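A protein chain is absent from this complex, but the other protein chains hold their places.
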Amino acid sequence: MSNTTIVPFGPQHPVLPEPIHLDLELDDERVVQALPSIGYVHRGLELLAERHDFIEMANVAERICGICSFIHGQGYCQGIEQLMGVEVPPRAVYLRTIWGEISRIQSHLLWLGLSADALGYESLFQHSWRIREMLVDVIEETTGGRVIFGVCKVGGLRKNVDDAVLKAVRGRMRDIQTAFNEIADVFRQDPTVKKRTVGVGVLTAEDAHILGAVGPVLRGSGVAHDTRKLGYAAFGELDWEPVVEQEGDCYARCIVRVREIDQSFDIIAQCLDRMPAGEVEVSVKGKRPKGEAMFRLEQPRGEVCYYISADGKKNLARFRVRTPTFANIAPLVHMLKGCELADVPVIVLTIDPCVSCTER
Amino acid sequence: MSWSWFPISSLVTKSALHRPVTRLYPGERRAAYARTRGHIEFKINDCTFCTICAVKCPTVAIVASKQDKTWAIDYSRCILCGNCVDDCREGCIELKTAPWPPMLAKEVLTFRKDYEGPQPPSGVAVALPVEKPKTS
Partner (left out) sequence: MSLDEPFNDLPLADWVPTAQRHRADGYRLVQMTGTARPDSFEIMISYDKEYRCTNYRTQVPRDKPDLPSLSGIFPAAFTYENELKDLFGLEVPGLTLDYGGNFLRTKQKIPFSGSVTVKQEKAKPAAARKDAAGATASDTPGPEG
């Protein structure tokens, strides 16, 4: 006897910041199978690379995603620099690292707020975003933009940041860290958060590895894989270890993000200590990228892959981005099997879905 | 596993005693930072209409014409990348920190340097027809 009902979930749903649709096959209140479908916001940005100048394309690459905008720009520029054989000055490398970590913190704070909202914890949501606002002000002071940083370009950075500003940033990051520690304790200890997340949506380490999970989803399942260990930008010279939690449930993924924020504050402090002096850009005039490269970066949501193929012309032959959410769809489907309908929003949120960058 | 209401209650108490962190927007505004990208300002007087800014603009927001001596910017296209500011040799394009107000329609600002023809010769009395008093 088949007693299943199909409940459509999304693309418009109060907890979903972006459009993803799930067909949930339910047996009573239990999910038997989940069928995801995306594609509501496909923009074809990859095709745009074949029509645009590769220098101008850095602007487009930065607009793939609104939250990890800087890391997309950084990844694109790093790839082109690698193909052209350009060495970026060390100060630019360190500033890129700092901005990458700042955008990681703001992305995780945004996610912590959204997840608190999904748990029905409105006041925690507001507090997370209050702290994020302080961080966005730091971004605006150093780069000039609040969402689109617009500082990364092929060959380095558009503008240098004065040492006086960096000194002020150090003080402000300390204030933000103090403010963050207060809400971090709430996420670590609060019964409301724990009741909704502990033991929900468990993903074992083997499943996470085989299903190709990336980022906090993978590390929350006890696999110490962080693409930053490849040592791109300044990460090879800094002292840090990937954050790992063993349980593999929604709570573990939440705690991974909380601990990663703490770690990012530490990485920023290390970068500020070692900040080299000097120029921030090299001229790439007359150079054209040639060849192909596949390279990976760690975004707040996980590992992102870029594939660039260029044949020495003004336009690229192919630019491909595999964003972390795309890799996390298969683990999501696996996690949803056998969970309660009421837990679906929480589980969907713990992969930190960013559908717009998934579809590019 | 420690379960505790303490962190959130201390946070809530603290914010109850604190003044609001938000601003009453139209009355109270945030001061912009020195580097904030607000909007592009243009001064026509120094412009030589070299059209470099129009070529460098990645979104084709700027259109300049040498013949007509016009310069136009479409604010709905401008992404404030700052290429035109860096490349302007005369320094007549500036990046201002104040944000451009929200637009109700697509706004295109066009500037035109007026044609400078020969100066009219001075001291010419214009002979107006003098109305003679009627004599009957």
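By letter and in written order, the chains are A and B; residue numbering begins at 1 in each of them.
Heads up, the rule we're going with is that a residue touches a chain if its C-beta (ideal position, glycine included) is under 8 Å from a C-beta of that chain, and two chains touch if they have at least 3 such contacts.
Note that the coordinates shown come from a computational prediction; the quantities given were computed from them, not determined experimentally.
Interface with the hidden chain, as seen from chain A, comprises residues 35, 37-40, 42, 44, 46-47, 78, 82, 209-212, 225, 227, 229-232, 292, 294-296, 303, 305, 307, 309, 317-318, 320, 322, 326-327, 329-331, 334, 359.
Here, only the chains that are shown with their structure count from here on.
Centre-to-centre spacing of chain A and chain B amounts to 34 Å, using the average Cα coordinate of each chain.
Against chain A, the residues of chain B that register as touching in their complex are 1-8, 10-12, 15, 21, 33, 35-37, 58, 79-82. By the touch criterion given at the top, residues 56, 59, 123-124, 127, 130, 133, 137, 140-145, 148, 150, 158-159, 182-183, 185-186, 188-191, 194 of chain A touch chain B in their complex.
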